[in-house]
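Notes follow once the structure below has been shown.
One protein chain is absent from this view; the other protein chains keep their places.
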Amino acid sequence: MKATAIPPWGLPALGAALIALAALTDTRLALILAVWFGAWALNATLADRARGRGSRFLVPLIFGVTLLALWEMAVQLYDISFVILPAPSAIWARMVTETATLWADFQQTILKGALAGYIMGCGAAFLAALAVDRSPFLQKGLLPVGNFIAALPIVGTAPIFVMWFGFGWQSKSAVVVAMVFFPMLVNCVQGLKASDQMQRDLMRTYAASYGQTLVKLRLPTAMPFIFNGLKICTTLALIGAIVAEFFGSPTVGMGFRIKIEMGRLAMDMVWAEIAVAALAGSGFYGLVALIEKRLTFWHPSQRRG
Amino acid sequence: QDEVRLQLQWVTQSQFAGYYVALENGYYEEENLDVTILPGGPDIAPPQVLAGGGADAMLNWMPSALAARERGLPVVNIAQPFVRSGLMLSCWADAGIAEPADLAGHTVAHWFFGNEYPFMGWMNQLGIPVDGSENGVTLLQAGFNVDPLLQRQADCISTMTYNEYWQIIDAGVSPEELVTFRYSDYGVDTLEDGIWVLEENLDDPAFFDKMVRFVRASMRGWEWAAANPTEAAMIVLDYDETGAQTEQHQLRMMGEVALLVEGGNGTLDVESYERTVRTLLEGGDAVITTEPMGAWTHAVTEAALGN
Amino acid sequence: MAQAARATKMNTAPQSPVIAAENLDLVFQTADGPVQALRDVSLTIDKGDFVSFIGPSGCGKTTFLRVIAALEHPTGGTITVNGMSPEEARLNRAYGYVFQAAGLYPWRTIEKNIALPLEIMGFDRAEQEKRVNNVLQLVDLAGFGKKFPWQLSGGMQQRASIARALAFDADILLMDEPFGALDEIVRDHLNEQLLKLWARTEKTIGFVTHSIPEAVYLSTKIVVMSPRPGRITDVIESDLPRERPLDIRDTPEFLAIAHRVREGLRAGHAYDD
Amino acid sequence: MAQAARATKMNTAPQSPVIAAENLDLVFQTADGPVQALRDVSLTIDKGDFVSFIGPSGCGKTTFLRVIAALEHPTGGTITVNGMSPEEARLNRAYGYVFQAAGLYPWRTIEKNIALPLEIMGFDRAEQEKRVNNVLQLVDLAGFGKKFPWQLSGGMQQRASIARALAFDADILLMDEPFGALDEIVRDHLNEQLLKLWARTEKTIGFVTHSIPEAVYLSTKIVVMSPRPGRITDVIESDLPRERPLDIRDTPEFLAIAHRVREGLRAGHAYDD
Partner (left out) sequence: MSALADTARPRAPGALSALASAVLPVLTIVLAIVAIWYAASVMMNRAWTLDQIARQNLEMTTMEIVAATMNQERPVLPTPHQVFNELWSTTAGEPIMRERRGEMQGNPRNLIFHAYHTLWPTILGFGIGSFLGILLAVGIVHSRAMDMSVMPWAIASQTIPILAIAPIIVVVVSNLPALNNAVDQGWISEDTKLLVPKALISSYLSFFPVVVGMVAGLRSPNAMDLDLMRTWSASRGQTFWKLRLPASVPFLFTSLKVSIAAALVGTIVAELPTGARFGLGARLLTGSYYGQTIQIWSALFMAAICAAALVILLGALEKLVLRRMGARP
């Protein structure tokens, strides 16, 4: 597709003008801007030209590397205190030397706390959505009450769950369950309503049972919404599990590490954990998105590039 | 008026009564200071706020401040209102713990955030590992309250003489049911609430002068608070913006805190400082690895108390 | 025509009618006032009847078919299907329904779409496959079974949806303009196939069409409807033989009936020309 | 027929053709192999032509119309519209397109649906209203403007979509089975209206239909297509006068052309009967 009204030279020109303007006041800013624009231009052309598998990975990679470069430059050029923001290079150094700790924390928080909670929470929300969808009584009764309960903020529930379920990963899972339940429920309920009239009528003409209609019609049409929920919940689950550890934990876990290292002002370690969280989160999200692509290939939102 | 922002290391409570009294009674104003007291909380690292330019001075426990210093944030102790440590370890008596050596094989809930070091150092001295092994201590990172003890999720929990200990008592536990170890009884106590600033700022005479006045007024506040604990507690209560504090608790806290500041005039006791450093250096998972240099100065207190 | 309907009913007293509607009314409530989609509609359809509904767009043909299928509930009057309420008949899987739009499920291949009712009704795998292949052949879509709906042309989709309704062999077939998107040749072909099927299986068929020749060619009874409010203006019993070669369409009997339908239809329109 | 097309082109040398396709190929890639939707299609359409496309379902009529409209890109051959590439013609808003399905936006009332292209092309409010009322009248939907699509019957929706394409008065009209869901009377009426419009405005019209009489009645040129692979098998120039009353359909000239179309069509089918 052709670009919009902006001529092809418009953006570079604008960029150059901005950089020049910045150079007048602050050369460091100009330098940073220049790197940014350069990378963006490269990416834009790459994204438009190459449509192969390679660019699928290359483009986000370039973007990420640019981001990191800008970060490093900002920290170095502006001499930002490491207590506020450590440089990527410092974080990397930490990640390399502390792999064992990071791995143990990852296991505790992601593989136990987050994953278990994610599965239970999303599963429960899905079942609740079915119940809500099945019975108008529940629809009217449970949904508002569910809204209410699910709106209990994590920072308040986390200490309570620690009190109830102990210091181990179980209480983290409980927090994750509470956190993912509502988004998942809302999306599932919406999704179960998504089939259109004629599709439902067709099922009625077959005198299909509730279960049959559910499996053969409602679930497929609900898929895009369900995956919406599942995707949002991947990141929520991670945040939930990590943050819950702030409120009580054994001496292992990403949240625990972040908290104590923050107290020790070891911000490089804090960010190393954050980096692991980001990687894990993106991987988790990517996995769900991949499954979505497989299962909802027929949906308009997936069919086009 | 000169502006001073003081970062506390916890929420508004009688632990910080001296500063609130100085503010309420106009001692700061008399020193021509416009002081803002910033309450802290479990997720605020005062050194970070200092580094980020969010405050001019902070209150901090010495282990935490020394750790920050070793990591390259040059903070300096300019005054030490608290002369004694209020840190304790409280255990269920029926858990079979009569002396520190009995801790092996038990679960201890402790604050982290840099405050675990005195405990680590202590255990190290006693030769008890803290790795959760059979003969060691299983360490839990506690939240902010004494629930882990009350719920019997832990046999021991870290407490302050002026706060958490009383929360246990208030919950209906009688003192006889508890065994309490005071760190100072075992020579592993570290200095607590001191006033710290960034080293580079002290080179600025105007800032230096501001701090002199600030310390002087603050110490006046402490004196008044110790002498009038009831009124001081009420002042603190009045400044509590969360509206969650109770009178009874703050009153009692004020009484206990008065014991910790008693006999001090703000001047850092070098001997206590050295004991603190020794404890930390002996700590297993070391907070600091080398003897700190220039981590304190008497210049401010001398100037403040001299005239 | 209410009389005509009632008369038929009496004639066939021993054999009770498959569909019997009396004084049906249906009013849709819309934001800008009620719409009377059906008014005082009475009609009897006997077993083995092939009934065509014809009438201007918006006259209530679809609505009436939907009432029979218990997809819409009349606001007045009574209707029975196989002596039961439409709802019961639906639950007994008394009919197959072809919608005006194809309505294939985009996540299923053509094959799977056709197998859908079979799965629901619990046919076994082998039987499913046999029937799917059968009806695919019938609508001339053999070889397209593995495609997804969006990979088919409009007419092909429509034929797939016909195949879907034929696959499970219901006693009553309700078809809402099934051949609208098909060319004359395919249409002729499918018309013939449908007649053969009907003759062979004694199905009762309700069929909406816009084509007068098609209506006359297929039906034993032609119902002419008129809009605003939707009502039946004429019911024409066809006396053409049951065996109908394509060239019956050039006989005077055929043309006479067609003429009568056209007249009835024209009456329902309001064009000045 | 490639010759025929080329011949026409030469004859009208001074007036360049509106649409000129040469050796068009179009192959869809699907999971189970490529589908050749168009093979070697060549055709010239001159200004003011009324060209009907007829052929069995799946023969590529829709695909060809989509190629003209730059909605599909041929995998071989060349095509120009108004001397430009279809893409440029599209950007110049050279045509109105009626899809095989109504495709009304469910969140807009009928009125607003019809006004949509007018909004996009920047007509002012008064003009929009005038045109909307005009075309609503034309397709006999006056009074339904404030309804939402789902409140209309299938045929009414289709008429609304025709109205939408007529509203902005493009020089080229591409219509994909616009009258498929309409009954004969309405269809006749709209056929007449369309012819009048065409005569009055000198539009060039590409028209897909399945009705042989409709094709013959409307067209100056009838393109017969055949499937697998989709190709043109016959191009029939009609010598009927431009002025066409409805009863022209009973004249021998009309029937002769219709016969030729039917033969061409039948050749494209493979029924043994």
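The letters A, B, C and D name the chains in turn, as written, and every chain counts its residues from 1.
The rule is short, and it goes like this: contacts are C-beta pairs under 8 Å (C-beta built on N, C-alpha and C of every residue); 3 or more make two chains touch, one makes a residue touch a chain.
Since the model is a prediction, treat every value here as computed from it, not as a measurement.
Student: Could you tell me which of the visible chains the hidden chain touches?
Tutor: A, B, D
Student: For the chain not shown, which residue from A:L14, A:L111, A:I149 or A:I291 touches it across the whole complex?
Tutor: In the full complex, the listed residue that touches the missing chain is A:I149.
Student: Using the document's definition of touch, tell me which of B:D238, B:D269 or B:E291 contacts the absent chain.
Tutor: Looking across B:D238, B:D269 or B:E291, the contact with the absent chain belongs to B:D238.
Student: Write the list of chain B residues that the hidden chain touches.
Tutor: Answer for chain B: residues 7-8, 11-12, 38-45, 48-49, 52-54, 143-147, 150-151, 167, 170-172, 174, 177, 238, 240-246, 249 touch the chain left out.
Student: Residues of chain A in contact with the chain that isn't shown?
Tutor: Interface with the chain not displayed, on the chain A side: 4-5, 40, 43-44, 46-48, 55-56, 59-60, 62-64, 67, 84-85, 137-145, 147-157, 159-160, 163-164, 182-183, 186-187, 190, 197, 224-225, 228, 231-232, 234-236, 238-239, 242-243, 246-247, 254-255, 258-259, 262, 270, 274, 277-282, 285-286, 300-301, 303-305.
Student: For chain D, which positions touch the chain that isn't shown here?
Tutor: 66, 69-71, 90-93, 95-97, 99, 101, 103, 105-109, 116-117, 119-121, 148-150, 168, 174
The rule we apply is simple: only the chains that are shown with their structure count from here on.
Student: Quick check: how many Å separate the C-alpha centres of chain A and chain B?
Tutor: 38
Student: Measure off the straight-line distance from the CA centroid of chain B to the CA centroid of chain D, and report it in whole Å.
Tutor: Here chain B and chain D have centroids separated by 85 Å.
Student: Going by the contact rule already set, what residues in chain A reach two or more other chains?
Tutor: Chain A, residues with two or more chain partners: not present.
Student: Under the stated touch criterion, can you name all the chain pairs that qualify?
Tutor: All chain pairs meeting the touch criterion are A-B, A-C, C-D.
Student: Chain C touches which residues of chain D in the complex?
Tutor: It comes out as residues 28, 30-32, 35, 54-58, 61-62, 100-101, 146-147, 151-156, 159, 176-177, 180-187, 189, 192, 210-212, 262, 265-266, 268-269, 271, 273.
Student: Flag every residue of chain A that touches chain B in the complex, lowest number first.
Tutor: 81-84, 159, 162-163, 166-167, 245-251, 256, 259-260, 262-266
Student: Please give the residue numbers of chain C that touch chain A in the complex, ascending.
Tutor: 66, 69-71, 90-93, 95-97, 99, 101, 103, 105-107, 116-117, 119-121, 148, 150, 168
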